[in-house]
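Accompanying notes for the structure given below.
For this view, one protein chain was removed and the others were kept in their places.
Chain lettering (A, B, C and D) follows the sequence in which the chains are written, and residue indices restart at 1 in each chain.
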Amino acid sequence: MTDMSRQTGATPTWYGRIAASQSMLVLPALVLCTLFIFIPAFLTIVGSFYAFGLTSERWTPVGLANYVKAGNDPIFWVALKNNLIIVFGSIVMQVGIGTVLAAILDRGIGFGQVFFRVVIFMPMVISAVAVALIWLIILDPNIGILNALVKSLGLSPPTRGWLGDPSISIWMVLIVAGWQYTGFMMVLILAGLQAIPKDLYEAAALDGARGMRAFWSITLPNLRNVLLVAVLITTIGGFKVFDLIFVLTGGGPANATQVLGTYIYLQAFTLTNMGYANAIAVVLLAIAVLLGWLQLKASRQS
Amino acid sequence: MTHFAPRFRIVQALLYGFVGLWSAFVLMPVAWMIFAAFKTRREIFTDPLGLPGQWTFDSFRRAWGVGLGQFMFNSVVVTTSAVLIILLVSGLAAYVIARSRSVWMKLLYLLIVAGFAVPNNAVIVPLYQMVTAADFGNSHFGIVWVYAAYGIPFTTILFFAFFLDFPRELEEAARLDGCRPWAVFFRVVMPLSGPAIASAAIFQAVFIWNEFLLALLLLTQPDKKTLPVGILQLQGEFTSDWPAVMAGLSIATLPIILLFLILQRSFVRSLAGLGK
Amino acid sequence: MSHLKINRVEKNYGAFHAVKGVSLEVEEGEFVVMVGPSGCGKSTLLRCIAGLEPITSGTITVGDHDITRAEPWDRGVAMVFQNYALYPHMTVRDNMGFALKVAGRPKAEIRAAVDKAAQTLRITEHLDKKPKALSGGQKQRVAIGRAITRAPEVFLFDEPLSNLDAALRSQMRVELGRLHNQLGATMIYVTHDQTEAMTMASRIVVLNGGVIEQVGTPLELYNKPESLFVAGFLGSPRMNFFDGRVLESRGRELSVEIPGMPGPVVVPLDDDVPVPQPGAQVRMGVRPEAVTLGGALELSVALVESLGRETLLYLEGGGLRTVDSESAEGFVAVQLPSQHQLRVGEPVKVGWDPASLYLFDDSGRRLATPDPGVPGRVWAGGGWNRPQGRARRGPTRLWRARRPGAGAG
Amino acid sequence: MSHLKINRVEKNYGAFHAVKGVSLEVEEGEFVVMVGPSGCGKSTLLRCIAGLEPITSGTITVGDHDITRAEPWDRGVAMVFQNYALYPHMTVRDNMGFALKVAGRPKAEIRAAVDKAAQTLRITEHLDKKPKALSGGQKQRVAIGRAITRAPEVFLFDEPLSNLDAALRSQMRVELGRLHNQLGATMIYVTHDQTEAMTMASRIVVLNGGVIEQVGTPLELYNKPESLFVAGFLGSPRMNFFDGRVLESRGRELSVEIPGMPGPVVVPLDDDVPVPQPGAQVRMGVRPEAVTLGGALELSVALVESLGRETLLYLEGGGLRTVDSESAEGFVAVQLPSQHQLRVGEPVKVGWDPASLYLFDDSGRRLATPDPGVPGRVWAGGGWNRPQGRARRGPTRLWRARRPGAGAG
Partner (left out) sequence: QDIKMWTLETEGLQGFIEQAAAEFEEQHPGVNIIHERFPNEAYKTQIQVALTGSSPPDVFFNWAGEDAARLVRDGLAADITEYGQAEGGFAENVSEGWLANFAYEGSNYGVTHEGVSKYFYYDPVFFEDHGLEPPETFEGLLQLCQDIRAIDSDIVPWPLGNSERWKLNHIITMLNQRVLGTEATAADYALTAPEDELFTDPGYVEAWQKVVDLMDAGCFQDAPNATSPEASRSMFAAGVSPMIYCGTWCANIFAEEGFDSFEMFRFPSVEGGAGDPGGQFLVPQGYMVSAKSENPELAAEWISFLVSDEQARAYAEQVGSIVSNAAQIDQVEGTRWFKFFVEDIAQASETVNVLDVLLEASVANAYLDAGVEVLNRTKTPEEAMEMIRAAALEAKNG
């Protein structure tokens, strides 16, 4: 992306022509994005300064009251905290384990690379709804295999159920998310690993660095940009998460797994506090735009 | 690839162990889903870990009866058309922006990037109202545009980076060979954007194929529903007929897994472009 | 009338002036090579001619047509790029026929044109392969073939051989020469390889900092460089340069003092230059091959490079240091066209014919260049030991006798 | 005792034998250059020495230590890679000090070692830059610097200069030579550039297909190649080869019939080879610089390459065709160490000294090589026009007189 600077300042003909007459070609993209993204986003921001119900057409201006309410709403903070747990948990789990898996596939094992890569990546293509449904049943305290497994090992599963115990359920969500996306991170990082020139490792071997030392001194620094992208994708994904929790726990038990996405849904559609839902949505929007901007900056740097 | 001295054998066994363990973790739920589809209702309950006693396709037949075929067809229609629109629209936009030197285009690019960050569940209500106001509800034609809009930012970013690195000489050679701007784009740039197109297409296809919230709200007619909504319906439909639910999930999941297995080589390779 | 005419072309990139008013006329069928240091504007000028960059001012005409503002495809030019720029998704045949296809020519005609070009370039058996299945040399040939099928009026080459290895490069050089003879087309060729420039060019254009330093045949440039820059640019190893000061002038001979040299050096000036004042700073040049063994200058061997058919000596000697040379140490480079067994540190005596000397003033302009027609005498340490006056240029002889064994004159 | 000893080393990649039993002894402080065609196993052998590839059989010792199974960092070798392999995330200083850091040396020591190496290589001012901010030549210097700081017993170079452009390459060549003198270290250097091989090597190892063809000093190899392969490999333009048939032998002189040649050619055989039977297929070689103007062979100019200090002629003549030459047409290459104004198509007469001829039997083994000590007579078309018997090798003289003006003898 550094190329931008190289083109500046030139007198255009060809590319200039594109810029002038062919600039129409960006219109479809612009129109679609404006219609379905920017205008709704704008309306959301506007709506956050009003109180209104989902079905009511009366909008009462309330200024910043919705934001104040969010500040005083413990569930909002729980949701935000859960988003953060999911973000950091996913970074540790998906990017962390993904990196380890990728490193093993890249250099650690001789054969079976393709098999493992395919298997581990596979959950990524399954719909989150299906994933949640499968896990819902696996984690069911009465008919699920997890309980059966744990019992057959002579241990006792949590009495309130994997998804019924507020102190456990968010971690189960994290595990299911890890189940689905770790493979994706692994493949992303694997691609980055394979782009590291092999002779760097040879040079390092001659310099006396091998094994873990080479991993720390050569692999990780060279993987920096890819890891950055991986972390950002995970972070944005962690804030956007909705389907999985919606189907898996619906935010429960007792809001223990509520995240911003599901809380917006709850406030908007179940409790019909549209203005308040919009205020939460604006918080989410702000976080997401900030992260998007960070990603842009980070990829610019690379 | 460097060699491994014998003392690395144990390490290697450990590494295999770790990868193998994770693979088992990944495979187990999928395998369980398939086995459960063959069990009877009672078996699921009484013998969750065991193999099905009888390999019958009854539950598959029950699940299919809900209209999974229709859902799948709808998903295919919606996904393909939206992906095609996304590729074309984003491709053009990204090319123009990447080749333009105007400040406006750069601003436009930033705007589109900002669009990438907007989660659709944050703006769902105004969006829903606008879409139904345009009478796009319950219409594949309608939802396709919404999906396209949400796919465009990411794809444009992807293409933009790709086009910036696209060898300028090829375009120049094409111009010397007599190509007008359109021809340069469609005859040289597009055919060579294979990796970018592939990764964009795969990403968007997975996103759209699995998209849930919009489909739930916008596609209410049974013959218009897409798979994720259809799958969720299985649960309501079969109350406690778990084998049928699992059979339905298997039916819905296996095609895309198979597709992935077939395409996995280019799939995974095209991801390599994303890292850079 | 000349075929391609470049008239006061300027090209600015914003505030940066890449090409500063270049004028050049190229005859039909000429092979013009542009050389110059990196960043001097060679590629930019070429791309201006091709129409890939709009020029800031000036005009370009091909034949009778002013093509200054024409689209690239309307200019009748074809370009061969350094890294081939083959369309990876097309077969060789499609690559070569693409321009004709875009122009909507009938299939049979395209086929015939491609086949003919392929035959000329000996790549007929590769026509159905994709570019990535080809070796570097074959790719380059396809790139040239793509240009040929269009039958352009002017061929433009931008460092076409620089991605090839040495052996392939010299082979392709020969082929390109043959091709030029065969097609008789006008070609403009950019390179930074002086062997290519010297061997292929009908004329060489030396560019420096966006302006033309000199235009001429390879030997003109080699023998009579107008400037220090051109003199240093052609020839490898580079010419040995010594900084000096004018002591006195006697007629058109100059006596120059060079630090480290046992006595003043006498250099016969060219006819058409003003005689510099005593005390003026000058730079004297002598080509490595003009330095001969035997002579009054005693130096010692710093490095020997035996290439089999020739030997390169790098000599060092007390206060005598070359400036701006390849070796950072200021060694004097000597090229001997035969094998020599010399050891590092061994003392050698060298000398040269005053008529083989170059001299430039402190702004780099030519004061003296050798007269290839006159076998000069070997300089033997100080004094005016040659008949007064420099011999006028005689009839050009095929070669200059070398008498390496001759001692001090 | 030799410093590095490679004893019957074999390296198989599965069923493919990349290195087939190579034995080589390298003295302390020697500069050994390995050359050979692409894929002959040069890099493989080097990587075996470095320990980057385990060898299939054989042993490698450095000094007294058998390092055959040692880890790369325990071998006391350092390697410089073709594309530098600098750590992109470390500064130049960290790159150069990395090995010492891994070895856990104190900071001050690392600093000192790096500073010293940087001074030697003149990159002190770049020490705090990242590699990507450096030019190619600078990167290469850093790569060498990284090797130097480790103070290894043996330096290994794998085509270290091949990514640089011509001017930089010749400059780095000189620097490497200087460095070798300065450090006095043992160096093994892989290249495919014969100029590098000829100029830098104390000894050249010619590899072909995984086996050593010949080992010797550059001039030994140039003058006395043991095989057709070595003869053709060194020298650019390549030696001219002609296929011929033995007519008869008189003592140790052979009369050879070459198609297109006006009469039989007489070649004095080397002493230590068996005399071939009449009728045997042989291949005669003559170096481009051994062909002189004047002589009995009348050819015409196909291509002239004027390089200023030397002129390359490519001649064609009726049925006379070289085999396996650079130009696909079978031209005879002639190198003249001066400027000549010849036009394409112009007839020229050339000849050569029979003592400068090479001859190989049909399995490529040497039959005759020139005797550099004896100024031979110019061959003038057929017959035995030289005193019987070949002069034995006289005292080596510094150079061989060239008498280009001499006509038919």
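Please note the rule applied: contacts are C-beta pairs under 8 Å (C-beta built on N, C-alpha and C of every residue); 3 or more make two chains touch, one makes a residue touch a chain.
If you're wondering where the values come from, they're calculated on a predicted model, not measured in any experiment.
Considering the whole complex, the hidden chain is in touch with A, B. Contact with the chain not shown here comes from a single listed residue; of B:Arg42, B:Arg61 or B:Arg265, that residue is B:Arg42. Considering the full assembly, A:Leu271 is the residue among A:Met24, A:Val68, A:Leu271 or A:Leu290 that touches the omitted chain. If you put the missing chain back, the residues of chain A touching it would be 51, 53-57, 136, 139-143, 158-166, 250, 252-255, 265-266, 269-273.
Panel shows chain B; residues 41-42, 45-46, 125, 128-129, 132-133, 135, 137, 216-217, 220-222, 232-233, 235-237, 239-240, 242 of it touch the chain omitted from the view.
Quick note on the criterion: only the chains that are shown with their structure count from here on.
The interface with the greater count of contacting C-beta pairs, when B-C is set against A-B, is A-B. Chain centres here are Cα averages; for chain A and chain B they lie 15 Å apart.
Centre to centre, using the average C-alpha position, chain A and chain C are separated by 59 Å. With centres taken as mean Cα positions, chain D sits 27 Å from chain C. Along chain D, residues 52 each make contact with two or more other chains.
Across the assembly, chain A contributes residues 8-10, 12, 14, 202, 205 that each touch 2 or more other chains. Chain C makes touch with chain D in their complex at residues 122, 162, 165-167, 170-171, 173-174, 177-178, 181, 192-193, 195, 198-200, 218-219, 222-223, 234-237, 287-289, 293, 303, 305-310, 312, 314, 326-329, 335-342, 344, 372, 396, 398-402, 404-405. Chain contact summary for the complex, chain A toward chain B: residues 1, 3-4, 7-10, 12, 14-19, 22-23, 25-26, 28-30, 32-33, 35-41, 43-44, 47, 54, 97, 100-101, 104-105, 107-110, 112, 114, 116-130, 133-135, 137-138, 142-145, 147-149, 152, 179, 182-183, 187-192, 194-195, 198, 201-202, 205, 225-226, 229, 236, 239-240, 242-243, 246-247, 261, 264-265, 268, 274, 277-278, 281-282, 284-285, 288-293, 296, 299, 302. Looking at the complex, you find that chain B touches chain A at residues 1-2, 11-12, 15-16, 18-20, 22-23, 25-27, 29-30, 32-33, 36, 44-45, 48-49, 89-90, 92-93, 95-97, 99-102, 105-106, 108, 110-119, 121-127, 130-131, 145-146, 148-150, 152-153, 156, 161, 164-165, 175, 181, 206, 209-210, 212-213, 227-228, 231-232, 234-235, 242, 245-246, 249, 252-253, 256-257, 259-261, 264, 268-269, 271-276.
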